[in-house]
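I have placed the structure first, in the form of structure tokens, so that the comments after it can refer back to it.
Let's turn to chain A:
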Amino acid sequence: MSRYELRFSGAGGQGLITAGIIMAKAASIYEGKQAVQSQSYGPEARGGASKSEVIISDGPIDYPKVTQCDALLAMTQEAANKYSHDLKEGGVLLIDSDLVKIVPPGNFKTVAFPIINTAKNDVGREIVANIVALGAMVALTGQVTRENAEKAVLSSVPEAFIELNRKAFSMGYERAEAAAKG
Partner candidate 1 sequence: MSKKVAFMQGNEAAAHGAIYAGCTFFGGYPITPSTEVAEVCSIELPKIGGKFIQMEDEIGAMAAILGASLAGAKVLTSTSGPGLSLKQELIGYGCIAEIPCVIYNVMRGGPSTGMPTGPSQSDVMCAKWGTHGDHPAICLTPASVQETYEEVIRAFNLSEKYRTPVMVMPDEIVAHMRERVVFPEPGEIEVIPRKAPTVPPEQYKPYDTSFGDVPPLAAFGSGYKFHVTGLNKMQDGFPTTKAEIVQAEEERQVRKVEANVDDIASFEEYMLADAEVVVVAYGSTSRSARYAVNVAREQGIKAGMFRIKTFWPFPDKQIKALAAKVKGFVIPEMNLGMCSLEIERNAQGKAPVLGIFRVDGEPINPDQILEKIKEVK
Partner candidate 2 sequence: MEKKLAKIEIIEKYCKGCHICVEFCPTKVLEMKGFVVSVKNLEACIKCMQCELRCPDFAIKVSAE
Partner candidate 3 sequence: MAFDYDKWIRPGKLPHIWCPGCGHGIVMKGLIRAFETLQLKKEDTALVSGIGCASRLPGYIDCCTLHTAHGRAAAFATGVKMAKPEMNVILVGGDGDGTAIGGNHFIHACRRNIDMTYIIMNNYIYGMTGGQFSPCTPTGHKASTTPYGNPDPGFDIAKLAIGAGATFVARGTAFHANQIDKLIVEAIQHKGFSVVEILDDCPTTYGRRNKYKSVIEMMNRLKEVAVPVKAAEKMTAEQLQGKVLTGVLYKEEKAHYTDEYAKVIERARAAK
């Protein structure tokens, strides 16, 4: 069974739960795969650390949590330190290059670009950093097509912010592709 495990981690308020939900929705509703999303709750989810996990598979998913992570997004140094250890050999680590200065060592592929800054300066609103990150994760993991992921993004945001989010998603997707090649 093709079980693929993703973790979106960082600080509360960065929108990582939403990013995880949209990734899972893309797989489950638009890609025709199965997906489970779960998250940490409680004090952790109120300003401190934040974590959203997504399992994607072609068949039924039993254990809904990460066992060995295939792809990790770390939006803070703390998250990178805390979660990179159970990243699979050959897995993907995406980090915000402005926020994660010390790249954790390991046998995985690290991709870095200034995610929040891209949102702020290139897209125009810092608030869509999570969608930039999502676009990047979609590009790096290949679990869902760019089209299906975009559909999931656009069906999850308010009407007035569709264009902003479309731009954020595309920017993230393309920046990650470029960074991965480079």
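Here is how the candidates were picked: all candidates are chains of the complex that A comes from, given by their letters.
By definition in this document, a contact is a pair of C-beta atoms (placed from the backbone, for glycine too) under 8 Å apart; a residue touches a chain by one contact, two chains touch by 3 or more; residues count from 1.
This one's a predicted model, so the numbers in the text were calculated from it and none came from an experiment.
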item: Chain touching chain A (counting every copy) in this complex, out of 1, 2 or 3; value: 1
item: Chain A residues touching candidate 1 - in the complex, by the definition given at the top; value: 21, 24-25, 28-29, 34-39, 41-42, 45, 61-65, 67
